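Rest of the complex left out; these chains stay put.
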Amino acid sequence: MTKIETESRRARGARLLAAIDGDGGERVVESLSDIAPDFADYLLEFPFGDIYAREGLDVRAREIATIAALTAMGTAPAQLKVHIAAGLNVGLSRDEIVEIIMQMAVYAGFPAALNGLFGAKEVFAAR
Amino acid sequence: MTKIETESRRARGARLLAAIDGDGGERVVESLSDIAPDFADYLLEFPFGDIYAREGLDVRAREIATIAALTAMGTAPAQLKVHIAAGLNVGLSRDEIVEIIMQMAVYAGFPAALNGLFGAKEVFAAR
């Protein structure tokens, strides 16, 4: 649980966002440039520069957690798709992602899992 | 993603519930015996007999997903504590569980993560 401080938070966050979310992350940052440029900074700094940069949990496990949470919440389908793509980027297989989403039927109900699966279908088709 | 069919769903579910959730799971099943005994069957059969029994995602990954989802949802603190204990049972370290919960601040806000951490604190103290 040590925090890495060798790089600026923003630079570290930008590097990790690019590595994890790829184009999807970049598009989010760009889309904020007119409406709320400071929020793009916060997005790079806290989620990516602080949290994803932490030792103690590998990025594969982090994407499992994020895909599960966004599927269960059901309020952010666009961000779920970004993280399904991110899951593939960090080494999760399509089958593993499908398993994570199906499991959410237990905790958040069948509609949440169905909507997650339909999101996954779109992401997989676009690759 | 093959379904294992060598054992009855209920027996397989009971075996997995005991292995994963330990005493916490057993107490839930017992507490249903008067109000809704059939629901105890469903709980053994679908979540454990069907979902947790699936190949394609190891139980460690499954508990990461569940801890993340229950922290993010924030509506089932008792079940979150059962799954924090389950996470320890299947090999997650305390630090890994703390990392998963902290990460939920990004997706579900700081109060959700704080409440998850306070739940973890109780579970860790009770061991």
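By letter and in written order, the chains are A and B; residue numbering begins at 1 in each of them.
Following the convention adopted for this analysis, a residue touches a chain if its C-beta (ideal position, glycine included) is under 8 Å from a C-beta of that chain, and two chains touch if they have at least 3 such contacts.
Note that the coordinates shown come from a computational prediction; the quantities given were computed from them, not determined experimentally.
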Quiz item: What is the copy count for the full homomeric complex in this file, when 2 chains appear in place?
Solution: 6
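One rule holds for everything that comes next: only the chains that are shown with their structure count from here on.
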Quiz item: Once you find the CA centre of subunit A and the CA centre of subunit B, what distance in Å lies between them?
Solution: 22
Quiz item: Across the complex, what residues on subunit B touch subunit A?
Solution: 1, 46-47, 51, 54, 56-57, 61-62, 64-73, 76, 95-96, 98-100, 102-108
